[in-house]
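A single protein chain has been omitted from the complex, and every remaining protein chain is retained in its original position.
Now for subunit A:
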Amino acid sequence: MSYYLGLIVEYLKNYIKTRMTYRADFWVEVISDLLFQATNLIFIFVIFMHTDSLGGWSQGEVVFVYGFFMVPFGVFSCFINLWGFSERYIVKGEMDRVMTRPAHNLFQIFLENVDPPALVGSIIGIVIMAISGSQLGLPFEWWTIPAMLVLTISAVAIYTGIYTALTSLSFYSDAPTGILPLMFNVQGYGRYPVTIYNRAIQVLLTWILPFAFVGVYPASLFLEREEMRNMAFLTPVVGGVFLAIGLTAWNYGVRRYRGAGS
């Protein structure tokens, strides 16, 4: 365990050293992340210019859910970054290098791709939650911060599980799978009240690609929406299950890995 913690520290040090050489890029990345979040907020604001409620949820509530959504998403994008895995590690053969080292291969890949600027999004998310929460008059209880921590970790586990499972598909097919960028749209749909969708989409976002558990379900705990409370409590379970699925798919895929063949 302390071996892995030490590795995290070393990789982060290395990251800071390389990134501080290119400070401008760091800020370009932060700004582009923020712009991305801003466009989503614009969508919410424009929608509520034309309606008072979205399936029984007010603008303040939807904005609060969005703020919550940003927190685990920022943590996930910081530590788990599997974009371009297939090109970099399979096609270019870097997976061979990773596998000859003692630490777990997935752990190394996560560390090699850490992206701390993404954490700025989490901070903004907390600010958004604080502002819209106080406007809505939400109470701040003793359990608010512990619940926030548990739900954030669970949501990160869900993201990690889904994306690890999908990325491990590249062990089975050498074709570049264009699935990850497509998921990017889908994951956003869990931050709107899923009850506005039809049954099929609700089931999909709850049990198959459970992105409702990284947005509206856990956030409803703080919003005191009775109808989703049980789903909020279920978040850690879903996190555990999907993380297990992801890691199993990954480890199984790595065993099948034969190298790019050149």
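Quick note on the criterion: a residue touches a chain if its C-beta (ideal position, glycine included) is under 8 Å from a C-beta of that chain, and two chains touch if they have at least 3 such contacts; residues count from 1.
We adopt the following convention: contacts and distances are computed from a predicted model.
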Listed names "Bifunctional protein PyrR", "Daunorubicin ABC transporter permease", "NADH-quinone oxidoreductase subunit C" or "Copper resistance protein B", with the criterion being the UniProt name of the chain not displayed: "Daunorubicin ABC transporter permease"
Residue in contact with the excluded chain [from A:Leu12, A:Ile179, A:Val203 or A:Ala244]: A:Ile179
Where the complex has a chain not shown, which of A:Ile123, A:Leu149 or A:Ile196 is the residue touching it? A:Ile196
Note that subunit A touches the chain not displayed via residues 22, 24-25, 28-29, 31-33, 35-36, 39, 42-43, 46-47, 49-51, 54-55, 87, 173, 175-179, 182-183, 185-186, 189, 192, 196-198, 200-201, 204
